[in-house]
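A single protein chain has been removed from this complex, and every other one stays in its place.
Chain lettering (A, B and C) follows the sequence in which the chains are written, and residue indices restart at 1 in each chain.
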Amino acid sequence: MALLTLHDAVARYVEDGQTLALEGFTHLIPFAAGHEIIRQGRRDLHLVRMTPDLVYDQMIGAGCARALTFSWGGNPGVGSLHRLRDAVENGWPRPLEIVEHSHAGMAAAYTAGAANLPFGVLRGYIGTDLPRVNPQVKSVTCPYTGETIATVPALRPDVTILHAVQADRRGNVLLRGILGAQKEAAMAARRLVVTVEQVVDALDAPMNAVVLPGWLVTAVACVPGGAYPSYAQGCYARDNAFYLAWDEISRDRDRFRQWIDAHVLGTRDHAAFLRSLGVASTRDAMEVTR
Amino acid sequence: MALLTLHDAVARYVEDGQTLALEGFTHLIPFAAGHEIIRQGRRDLHLVRMTPDLVYDQMIGAGCARALTFSWGGNPGVGSLHRLRDAVENGWPRPLEIVEHSHAGMAAAYTAGAANLPFGVLRGYIGTDLPRVNPQVKSVTCPYTGETIATVPALRPDVTILHAVQADRRGNVLLRGILGAQKEAAMAARRLVVTVEQVVDALDAPMNAVVLPGWLVTAVACVPGGAYPSYAQGCYARDNAFYLAWDEISRDRDRFRQWIDAHVLGTRDHAAFLRSLGVASTRDAMEVTR
Amino acid sequence: MTPPWTRDEMMTVAAARMLWDGCVCFVGIGLPSAAANLARHTHAPDIVLVYESGTVGTRPDVLPLSIGDGELADTATAVVPLPEIFAYYLQGGRVDVGFLGAAQIDRFGNLNSTVIGDYARPKTRLPGAGGAPEIASSAGQVFVVLKQTPRAFVPRLDFVSSAGFLEGRGARARAGAAGAGPQAVITDLGILRPDPETEELQLVERFEDVTVERVVAATGWPLAVAPHVNVVAPPTGDELRILRDLQARTRAAHARAIRVPY
Partner (left out) sequence: MTPPWTRDEMMTVAAARMLWDGCVCFVGIGLPSAAANLARHTHAPDIVLVYESGTVGTRPDVLPLSIGDGELADTATAVVPLPEIFAYYLQGGRVDVGFLGAAQIDRFGNLNSTVIGDYARPKTRLPGAGGAPEIASSAGQVFVVLKQTPRAFVPRLDFVSSAGFLEGRGARARAGAAGAGPQAVITDLGILRPDPETEELQLVERFEDVTVERVVAATGWPLAVAPHVNVVAPPTGDELRILRDLQARTRAAHARAIRVPY
């Protein structure tokens, strides 16, 4: 495990053309990492995420992606992801190949990847048109009952990027709260990069906590607020107002470009990004306002 | 969820001829439940457990079982399970049908059962004789890579019995420490009976603790010390001396029968069992000696 | 005369009443979440809410904006990895009721939440199926909540995201779906239920202030109507007050400014 700046972690491990998974289900979405990938101008990425959320909307709109594997592409609680729609409907800024699953299918695919199996099985996709548009969905026959069971090919990202609450100095990473498919995406990856709220001497991890051992972690970058506008349980809440505001910002290509230019390309790092939006606060100030 | 005495829970839910899984890997082995099943004279059980351990050695020796599904049948850290051996080698006290897996195969079978899949898949049993003696081990062909992947049929016990640290008054059960396949065996079961060290108002369960929701639990019985001579993390340690002593006790049919008569059939309940072995201590005494 | 409640409120109350105490409900965001929590705050205090984010038995004090809000984790019996929710809980047969919305529904309760127009060249790309395909097939039964218009209630879906009764007359069961399918569709005009034999949806209840004709006119196919169409009882004072309180608390909570440490 290497303890790096986020800039260096992305520079070193994220390459054009890779299959990349930024996981975290609503919670702990690695926005800072997604923005750094935009800043460094990565292209032709195959993005994988159950819920693309705003982070992929931004990366797709910024032209980083050639393909997307996903299972639900909305702005949670708000509506559409307009940049994703613009890419799918109009090929802007470039055409986007989509590989579409159900949540259960994606979960099975990550689980299979984590387990080094070539495919995952589920009682899924029954009676739907998804297998018609996603030829990856196939089936096997149960050798005991003769039933037909759906299969999905394992997901094995070149790099998985997560955001987490804590890492210790050996790179052990504590996940806490809503996990989504973080653990499976981590275990399925060839490389694992984690941004964290803090690096500590000893994890605040009770027995049976969800801890990723440091020897599975390629790099850790300490990025406080790295999940904003998503949230980090026990650290800061989801900025629902930003999710609502994004609906307006992202509807229009020019307005989107201006936002990306001002807040992502025009900022040096995540701290500057947070300051540019006026949501940053020093830890001291946080202590007082909590 | 019903809060019952262990006597009543076994009387109500454990029936002759059932498929029964008492899980807990070395840790939290539900000995008290196994003894109560011996006391109530259940017969023709198909016992399922990764590691039969002393609890099934005792139940097999006492004549409860007609079949055993398992993956490692030793006295952990000591040697053989003599009652299991006597049943397999000599049919005493009755012949025992065995269904033998590897640990990975059992884990996949429980996981499949928990997920309501008819089979589990694993890269397993390669080059071994186990599929020759266990016709349940079959295979499927990966629809993507053409690889042959081993399959095991799902395990779906009629009743799974676990021991746990705490339950609250709604039957939510906290598992803590080494879990083995407890969670999967619980989710795979048609009925779930749990003995616990204590019933509390609120579980001592941090975020992401392993908690089985009360609505999945058929019955809870409060049985302090219910895992002895196995252990309950944070409550009492494993009685390694007993595991060593069992090697002698169980070698001889008569000595085994005397032990069962004296300590299991001759005791009313688990508290009396613990007293008969001289290991019982009141909670007050425990506080002082810890 | 305008009733003292909105159509959304009536839908939410009607949906909440479908849930029984102790039932295990797989909840989607929006109206289903409001309905499930209204039920919990009224007649079903021991309803078990399961959100796909991995929170089991949550008791949120305010409604989540997203399916994975921190409030859900803080108040849950258990917070488990998402694959467990889909494999052990939903596919495992532990969920009694799944709640689904959609952009389009057909007469057999099949749903489209994926695309309007052709999949490869869509007119409107919708968010997609998410958890719906397996909720639709594996939950004990499904309740659909959807505003009734001819654009939404269509003779033919552009895309089948999740299966209702497929072509009806047992097609669903033959396809291998475990659950009983869409046993109720709660709209802003009334309630549809499948005919036991044909499995085609028919109007069985209407809201107090609408006519059967209006419901039929809001449907893109010739809607079957039950011999007796009952009237749904209007929201009680308690139901309205508790729902509005919940929504007021929710608005206040979600308006709070966020500060992020760095």
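Basically, a contact is a pair of C-beta atoms (placed from the backbone, for glycine too) under 8 Å apart; a residue touches a chain by one contact, two chains touch by 3 or more.
Since the structure is predicted, the reported quantities are computational estimates derived from the model, not experimental observations.
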{"item": "Which displayed chains the hidden chain touches across the whole complex", "value": "A, B"}
{"item": "Per the touch definition above, residue among A:Leu4, A:Ile29, A:Val48 or A:Ala114 touching the missing chain", "value": "A:Ala114"}
{"item": "Touch with the omitted chain, as defined above, among B:Ser102, B:Gln136 or B:Ser250", "value": "B:Ser102"}
{"item": "Which residue of B:Ala67, B:Val88 or B:Val199 touches the chain not shown here", "value": "B:Val88"}
{"item": "Interface with the undisplayed chain - residues on subunit B", "value": "25-27, 50-51, 70-74, 76-78, 80-81, 84-85, 88-89, 100, 102-105, 107-108, 110-111, 122-130, 133, 147-148, 177-184, 197, 210, 224-225, 228-229, 231, 233, 235-243, 270-271, 274, 279-283, 285-286, 289"}
{"item": "Contact set of subunit A toward the excluded chain (per top definition)", "value": "114-117, 172, 187, 207-216"}
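Convention: only the chains that are shown with their structure count from here on.
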{"item": "Rounded Å distance between subunit A and subunit B, as computed from the means of their C-alpha atoms", "value": "40"}
{"item": "Distance from the mean Cα position of subunit C to that of subunit A, given in whole angstrom", "value": "27"}
{"item": "Set of subunit B residues in contact with two or more other chains", "value": "116-117, 207-210"}
{"item": "Shared interface positions of subunit C, touching two or more other chains", "value": "73, 79-80, 87, 91, 178"}
